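The complex appears here without one of its protein chains, the remainder shown in place.
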């Protein structure tokens, strides 16, 4: 078919465009030569020098801690926010709440970062690990809220009614029926929150303080000085980490997807 | 109703006994959603061990009524009594009713076994007791080999059985079934209808079923409540609903029926045949109709005459010595249904009447065919005068 050949050409070009730069970066992280344009043979020397670069390793450790902590708090808050959005259709102040959930998704990071910083200054808080964590929690919880919300919207409420009908009180029903079924969405929300925190440069730059330099901040300052193979190695490690995370997340969501489709089918057949 | 029409399914009719106390009583129930009145000042009694149907088109309030009994909705006004006790304010998880959901609502993360055990676990029953009850239920619905499967690994019919077993496991005082067979194909649906009746009979429970499928309601129920726009239009046994609908709405909703607008010409209370109801004479655009029926309508009153197609005889020959309960016309269309053929006859005055005839022989070419001029006749007790 003519259109299918056109389609595969488009896809080939677009995916080449999307992946080539990353592949080049990964390949050159194993380059023995310090020059980008010269291939000096396979080598792990940049990974070794990375290991001994204390300031980079410190930054990585800070980033990991900020990521885990902010993703975890953000996931709890985001899940609560999603429940609010879906299960409380009419509560006072719903419109500003919805606005506050969606705004951080499109808000330029410079604004979010600046506003958070000014808050911390106004509150006279010492900036550092905790302020970055709070800032990250605030914007990642919104992403979690959106993901969990979309799962809750397709959630078959009759499952909860059935549990209650069989004698299960509401709170217990939430933990026995609702939570296990939306868990995959919560997990992928956590993953997204974690990677967003891992990636963030702008908001972290505004809200950080002495002793809490995150990896992106470190990478940024190095990149401004010029391309270094060591940064290639860091980036390759981060890409690897994210790839594994995405694959795990997509496996769990795919299972979740299948279940959702099934629920919907059952409901549709019921309607007909 | 003056007299019971036709045989009832079994000798069970507590509603005819004035001393019987109802098991469930809906008392002046009204349910409003904003401006919309879903259920309108409805009063209804259901008796113990009864298989009771709420029948009506979608949006008539039948599901709302059932959900109020289950406790998922609170009535705007009125109260629901179960064995004389007011259920107001009792949450769904403390009501002795269980529901089989239209979507089945099987917990997808639990096995069949766990699904059935769920309600029993909520009651804090001992493990061995739960196990025994689950096994009993699995046996009842013939699903023993599937105990360890997840709902996703079952067919539609099997899922329906799990849902049934789960809602029966707690031995509810009332089992509520919301369109229980809607998702099954026709053949399986018919089989399951009989199984449901069997189970209800064996366990001696009260079943309340919501359905929009009149055949289903007719097959399974002891009594049917036909609902329209939030009110019950008629409550009666299936045969009575079919043969003696109390208004046009019920007559048209259940089965196929011819309806003619008429005026009463004579209603003197004269019995022609001893032991039968008195004769009512009607006229519809020149057509003379006579019906044996107790009827409050006086002379000149506008009424409707209703007659089911299978009670109209179709013939190529004119009737002998009468011009009452007869009509002449041309065969306009024939619907072949296998067991029956339905003839659409266009009368000389342009109206269309339907007559059904059982196909008693295997002849492919019926003696009556398109374009034939035919005579339609019906007996005195074939049709019905509807005053509303």
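Chains here go by letter, A and B, matching the order in which they are written, and residues are numbered from 1 within each.
Note that in this section a residue touches a chain if its C-beta (ideal position, glycine included) is under 8 Å from a C-beta of that chain, and two chains touch if they have at least 3 such contacts.
Methods note: contacts and distances are computed from a predicted model.
With the options "ABC transporter permease subunit", "Heme exporter protein C", "RagB/SusD family nutrient uptake outer membrane protein" or "Cytochrome P450 107B1" in hand, the undepicted chain maps to the protein name "ABC transporter permease subunit" (source: UniProt). Among A:15, A:51 or A:175, only A:15 touches the chain that is left out of the view.
Among A:32, A:64, A:103 or A:183, only A:103 touches the chain that is left out of the view.
For the chain missing from the display, the contacting residue among A:41, A:89 or A:210 is A:89, taking the whole complex into account.
The residue from A:40, A:170 or A:211 that touches the chain not shown here is A:170. Where subunit A meets the chain that is not shown, the touching residues are 3-4, 6-8, 10-11, 14-15, 17-19, 21-22, 24-25, 28, 36-37, 77-78, 80-81, 83-84, 87-89, 91, 93, 96-97, 100-101, 103-111, 114-116, 118-119, 121-122, 134-135, 137-138, 141, 145, 157, 161, 164, 170-171, 192, 195, 198-199, 201-202, 205-206, 216, 219-220, 223-224, 227, 231, 235, 238-239, 242-243, 245-246, 250, 254, 270-271.
By our rule, only the chains that are shown with their structure count from here on.
Rounded to a whole number, the gap between the C-alpha centres of subunit A and subunit B is 55 angstrom. Of all the residues in subunit A, the ones that touch subunit B in their complex are 156, 158-159, 161-170, 177, 180-181, 258-259, 262-263, 266-267, 269-270, 272. Every residue of subunit B that touches subunit A in the complex is listed here, in rising order: 70-72, 91-95, 97-99, 101-109, 118-119, 122-123, 152, 156, 159, 166-167, 170, 179, 182-183.
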